[in-house]
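Left out: one protein chain. Kept in place: all the others.
Chain lettering (A and B) follows the sequence in which the chains are written, and residue indices restart at 1 in each chain.
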Amino acid sequence: MKILLKASLAMILGIFLFSCGQSKSTIQADDTLDRIRQTGVIDACTIIQPPLVIKDSKTGALSGVFVDAMNLIAEKMNAKIHWHETTFGNATAELSSQHCDIAVAALFSTISRAEVVAFTEPPILYNGLSAIIRKNNPLALKAKNILDFDKPGIIVSVATGSAGDTFAQEVFKKATLKKIDAEASDVARNLIEVSANRADIAIFSADVCEPYAKAHPEVTVLFRNPPISINPVSWAVRQTDFKWLHFMETALQFLDTQGTLDQLEKKYHAHYIRLVKQYRLQ
Amino acid sequence: MTKHVAWLMVVSISLVLFNSCSSKSNLVQSDDTLDHIRRTGQIDACTVIYPPYAIKDSKTGKLSGECIDMLEIIAQKMNAKVVWHETTFGNAAADLASGRCDIMAQGFNSNIPRAMAVAFTLPAIWFAGESGVIRKNDERFKNVRDIYEFDKPDITIAVPTGEAGDVFVTEHFKHAKIKRIDVESSDISRFCLEVSAGRADIAIADQNTIALFAEQHPEVIDLFHDRPFSLNPASWAVRQGDVKWLHFMETALQFLDTQGALAQLDHKYHANLMHLAKQYKLQ
Partner (left out) sequence: MKVFLCLLQVALLLTLVACAKISQDTQTVDTLDRIRQTGIIEACVIPEPPFVIKNAKTGVLSGLDVDTLNLIAEKINAKVHWHESGINNFIADVQSGRCDVLAQSSLFAIIPRAMALAFTEPPLIYVGLTAIIRKNDTRFKNFKNIMEFDRPDITVAINTGAAGDLWVKEHFKKAQIKRIDTDAADATRFCVEVSAGRADLAIDGVDDIGYYASQHPEVIDLFRDHPFSLTPGSWAVRQDDVKWLHFLETALQFLDTQGTITQLEKKYNTHLLHLVKEYKLQ
């Protein structure tokens, strides 16, 4: 009896020490890839942002450069996708909570976001920051640099939490910043401030400024090419999902090499900034 | 003790112990520096004084330079502060392994033997070619175009012990006399003085060290300034198992590069190391 007790205590101690040794320097890795192999289902979050992610207003069907690309990958995996719509503000939380296993969206792979999610590297494409200004604003023709707008009395409209917001906060010292909360259904709300004469310029990503200017003849786009700044765009997964991350990087690299991403941009008349790649026989 | 309580204890102890061992086949032995920084708000970073990438003010001891600024920018975006620790290129891997620091924030040549000991951020941040200084009035080498022309028995080559120049001549030169000079971070270009003093014909090292010396010493010229040879990729480094921190750092560096921050710092500090040329095009 005493022996049994001592042996039990010894084993408990041993296992306790072993588990301590494990947990101190051990990360519990995700294994989304393995789960997809078993279930054939990919849970993907996405954010509506044409032409990368388009939602048919009647049918709710998704399409766009990113949706098509992910569908192609899923097809080659013999898997199907369960799409979940989310917002720029919620995407990282949805990943962390495992509501989805990948964010297929035009997320800027910024440093603060990279603290909480793992972005696919290298970036899939690059989105420039541009600005919208009323055509009858004298600065529309005169301004050469975004810093020309950093003057007292000038109102700069940005979408709260966006790359334009971060940029303006870092760069503008004298102009007045006007932050507008935008929702997934109305990402361009801060641009309206310019049309409505409540701001002199609005800063937002180029792919949103362009169609807005086309639809609103009272404004024009400034700093289209070259843009104010270039932001890398990537998809995101959980940080511990190493195998899934590397798999997605390989899959995206494959689509890029094959020219598929180029074809999808042409299909959706998308104009994003891409890294120039030239291939040559050595 | 009742039977029920006994059974309950057996089952609960088993579950607790089994869970603590956690039978997931994808268990990875890794660091979690990123988590540690979230909790403490502090990044322990090693660097090597190597202007203009890390400069130490001789009076105040304050650090500045391209690598210092880069990590400070990243830290600021993480709401963290950097605690800097000085090290040498020779000790950096050990400092990482011991946990003295969690990142080597300096242009560390990402060569194969080192990659066995640390994880370098990929892709390389810099590409450091090599160059050499010769005396300006040394007519013998006026028309030399190829570094291999210096591999002759009557030529003495000064190199800093253990650094890129030493590695290059050790691997490639068979005939020239090699004079290895120990250098410290406080006097990294000491070996170049051998050329100024006439005790060596050429001093070879990375293009940054050579360029800095040539700027300060009009009696020599930087022979391969425009066409550096033997390109070496150089990156920051972390511990190998620190996968989340590694990937985070790769994304952060990529972000700084895309935003043009690295180019701005190159201008600010008149930096001499190369980058991969990137051309962005609107489709």
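To be clear about the criterion, a contact is a pair of C-beta atoms (placed from the backbone, for glycine too) under 8 Å apart; a residue touches a chain by one contact, two chains touch by 3 or more.
Computed from a prediction, not measured in an experiment: that's the story for all the values here.
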Worksheet, complete the sentence: Contacting the left-out chain: of B:Thr33, B:Thr47, B:Gln106 or B:Ser230, that is B:Ser230
Item to complete: Name, in rising order, the residues on chain B that touch the hidden chain in the full complex.
Response: 1, 6-7, 9-11, 13-14, 17-18, 21-23, 25-30, 110-113, 115-116, 119-120, 122-124, 127, 129, 230-233, 240-241, 243, 246, 262-263, 266-267, 271-277
Discussion item. Which parts of chain A face the unshown chain closely enough to count as touching?
Written reply: 1, 4-5, 7-8, 11-12, 14-15, 18-19, 22, 29, 33, 37, 73, 76-77, 242-243, 246-247, 249-251, 253-254, 257-259, 277-282
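Definition applied: only the chains that are shown with their structure count from here on.
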Worksheet item: CA centre of chain A versus CA centre of chain B: separation in Å?
Response: 30
Worksheet item: Which part of chain B faces chain A closely enough to touch in the complex?
Response: 13, 17, 20-22, 24, 26-32, 34, 38, 74, 77-78, 123, 241, 243-244, 247-248, 250-252, 254-255, 258-260, 278-283
Response to the item:
Residue set of chain A touching chain B in the complex reads 12, 15-16, 18-19, 22-23, 25-31, 34, 109-112, 114-115, 118-119, 121-123, 126, 128, 224-225, 229-232, 234, 239-240, 242-243, 245, 262, 265, 270-276
